[in-house]
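One protein chain is absent from this view; the other protein chains keep their places.
And now, chain A:
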């Protein structure tokens, strides 16, 4: 019985730690926006749940109707949630393991295909 208790407690503790590092790779710009207290998205829970729909809506509008606004653009997501390698001062690919998009997708076990076509590395002069 004690053995089960130990297993249960260790699982509980590890899940707490897993929850803590949820924002580990929010991205440099996104982190600074969050730190400044400015609310950028409606709410994290909405954007977490709805971002595929937002992106799908935006992609159709952009491609088929030529509405190239910034809102919900994948370029916008990447520019805010990209992280830089401190050593060589280069941006990481956003689909690389440990980065914002792939981190969360991996955690919830949902594959995503955006970056087989879309650029994965943030272009400096875009910022």
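Just so it is clear, a contact is a pair of C-beta atoms (placed from the backbone, for glycine too) under 8 Å apart; a residue touches a chain by one contact, two chains touch by 3 or more; residues count from 1.
The criterion applied here is as follows: contacts and distances are computed from a predicted model.
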Hey, which one's the missing chain according to UniProt: "Branched-chain amino acid ABC transporter permease", "Sulfurtransferase TusA family protein", "Extracellular solute-binding protein" or "Intracellular sulfur oxidation protein DsrO"?
"Intracellular sulfur oxidation protein DsrO"
Which of these touches the unseen chain: A:2, A:43 or A:70?
A:70
For chain A, which residues touch the unseen chain?
29, 32-33, 36, 38, 59, 61, 63-70, 75-76, 79-80, 116-121, 123, 126-127
